[in-house]
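Note that one protein chain is taken out, while the other chains of the complex remain in position.
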Amino acid sequence: MASGLHQSDFKNPVVRWIDARLPVFTMMEKEYGTFPTPRNFNYLWNFGALAMVTLLIMIATGIFLAMNYTPHVNHAFDSVERIMRDVNYGWLLRYVHANGASMFFIVVYVHIWRGLYYGSYKAPRELLWMLGVVIFLLMMATAFMGYVLPWGQMSFWGATVITNLFSAIPLVGDSIVTWLWGGFSVDNPTLNRFFSLHYLLPFVIVGVVFLHVAALHITGSNNPLGIDPKGPQDTVPFHPYYTVKDSVGLVAYFVVFAVLVFFFPNLLGHPDNYIPANPLVTPPHIVPEWYFLPYYAILRAVPNKLGGVVLMFSSILILFVLPWLDTSPVRSMRFRPIARIALLLWTVAFFVLMWCGSQPPEGIAVVLARIGTAYYFAYFLVILPLLGRLERTLPLPESISRPVLRGGGPLPAGAAVKPMEKA
Amino acid sequence: MRRPLLHKLAAAFGAAALLAVAPAAPVRAAGEAPPLPDTRFSFEGLFGTFDRASAQRGLQVYMEVCANCHSLRQLSYRNLTGIGLSDAQVRAIAATVQVQDGPNDEGQMFERPGRPSDRFRRPFPNDAAARAANNGALPPDLSVIVKARAGGADYIYALLTGYADPPAGVEVMEGMHYNRYFPGNQIAMAPPLNDGQVTFHDGTRATVDQMARDVTTFLAWAAEPELEERRALGVKVVLFLTILGGLVYAVKRKVWAEVH
Partner (left out) sequence: MAETLATHPGAPLGAEAAHGAEPEHGGGKRRDFLKLVTGAFAVVGTGAIVWPFISSMNPSRDVLALSTTEVDLSPIQVGQAVTVVWRGKPVFVRHRTQQDIEAAQQVPVSELRDPQTDAQRVIKPEWLVMIGICTHLGCVPLGQKPTDPHGDYGGWFCPCHGSHYDTSGRIRKGPAPKNLVVPPYTFTSDTQIRIG
């Protein structure tokens, strides 16, 4: 201490030498080795790690794709085809990157849903949750700009429609759109800046992910019961218990990912994006990528331009205030019989909106989109605040290692305590 | 008791995420056109491969028929080794076209016989010229046409064989042709294939159906030349991951056995 060096416990002299000067090994050991983690995670708790791995995959493949991509309206489409045909394993890199975007959203949607179901957004994890929403917003921006880069018909018209959303802003809307474009339509300057930002934003995401994880390691993880660990009997060290469990999830995830990439690489894409961008012809039916469909449905559910745009952005921004909208002290929906049903209905509404977003805006799709939108917001703004006051929650277990019995009696000492992990 | 419900939900969530997207595609594609005939192509299924003979006949159909109007600009002649042609054959095919090169030392552009490294020759120097020669309609580039149309290869085949007399009451505009599968049913392209239009080197009878099938196979290869390599690698990757998954799961069981 006197010399200002960190007291390192590592035996290996090289590790010890480094650790004394820069205690990264101590930090890793503390945060990912011995870090006390609730023992009752289910496999839904894998999805944070999966998201992290997917982010790394996207950055790695993206960097190598950028080595061969040309961000120019005359060459972008051809350079992508050259990657597919001439660059060694270029098709693999591109399909992993393109499908990786979809996988990323699947993983993050499950991750968010798990937070909603188990009340992970509640005190003391409000800031952790809000950082997560920031990551989600950055992801959406990154994905949107990435989809523009191949410069197909959907790229071009998606960019046109989405940037035009900002024209709904009163007074300065048109100036903002012109500024976004760097011209008077989506054109080469737009493509160039989108490429630049598409390369930049993932690293910003990495930064926010770091904060997200830092915040997580202050509060500790939530768990399926939503109650705090009462002592060492309620936790296990992160390694090896959750490193190995995350590995199981990771390999399973890779299988799904691989099947998509190798056997159905264009399943989630749109055929029109293999038609080079043509500023003079709009495809008959333009749709965003599947992961934006619910928000697209909300946008179109409102017959007013500004109203639609405001509602669409609100549908995500509302997540920022969710920790204060849900006033119930009980975190896990397991003990909230009514809120649980309300959340399941919200989930249904999300998928209904997703379907509506894929349909032409007419007939039943519009009606369903309006009902879905109304429920989407009602869940956050009406149902959760009301339930916080009115709902009769089920009795909470005494601790993680002693789940409450039906009768509420104490657990016999000899009874095997099956952690919730494996049912 | 609570857990199975949760598991079902988790599974349903994942499955629904995929399913929610799947039905969207056919709805978009269909329009008012009849369902596409299910053509059994050699390259379909998880392990299908391109029928080389068919693809080579398809190349012949493309070069003798389609290439008069449609470009194939993402492909080079050298790519043709992918459908089983030898280097010498590729050289010979490339040499049958004149490509523009230059400028030479005098600053002039000049024509020379094609080389394997050349891109497929474009029938028109630019889109405006292509429109001018085709009553204002632009014949699309065919490099990725199979990926660029909903229905893929089935749609291309259906379109090529879908010409018919218009049903009673349907007025076909001048210069347009009735096609059962084209969105809106009126297509600027005249029926491109007629029985016996090409003489296949391998003696196969050149019916419209045969030519459509062959050229579709060729175009499917042109759009996804990596398909066979991709699937072969995919099988290995999935097998590897399955074994790795089993091992990791066994380790996980062992590790957690102490806690349970």
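A few comments on the model shown:
Each chain carries a letter (A and B) given by its place in the written order, and its residues are counted from 1.
The rule we apply is simple: contacts are C-beta pairs under 8 Å (C-beta built on N, C-alpha and C of every residue); 3 or more make two chains touch, one makes a residue touch a chain.
Values in this document were obtained by computation on a predicted structure and should not be read as measured data.
Considering the complete complex, the chain that is not shown touches A, B. When the full complex is taken into account, the listed residue touching the unshown chain is A:L92, out of A:L92, A:V186 or A:A277. Only one residue in the set A:L44, A:V236, A:A252 or A:M354 touches the chain that does not appear here, and it is A:V236.
The residue touching the chain not shown here, chosen from A:M67, A:I218 or A:V281, is A:M67. Counting the whole complex, the residues of chain B in touch with the unshown chain are 76, 78, 116-117, 240-241, 243-244, 247-248, 250-251, 254-255, 257-260. Considering the complete assembly, chain A touches the hidden chain via residues 30, 33-36, 39, 60, 64, 67-68, 82, 85-90, 92-93, 231-233, 235-237, 241, 401, 413-414, 416-417.
What we mean here is this: only the chains that are shown with their structure count from here on.
Chain B has its Cα centroid 34 Å from the Cα centroid of chain A. Partner chain B is touched in their complex by these residues of chain A: 39, 42-44, 78, 81-82, 84-85, 91-92, 95, 106, 109-110, 113, 117, 224, 236, 240-241, 244-245, 247-248, 251-252, 254-255, 258-259, 261-263, 265-268, 271-272, 274-276, 284-285, 287, 290, 293, 334, 344, 347, 351, 354-355, 358-359, 416, 418-423.
Of all residues in chain B, only 2-4, 6-7, 9-10, 13-14, 16-17, 20-24, 27-28, 46, 73-75, 79, 140-141, 143-144, 147-150, 152, 183, 223, 225-226, 230-231, 233-235, 237-238, 241-242, 244-245, 248-249, 251-252, 255-256, 259-260 touch chain A in the complex they form.
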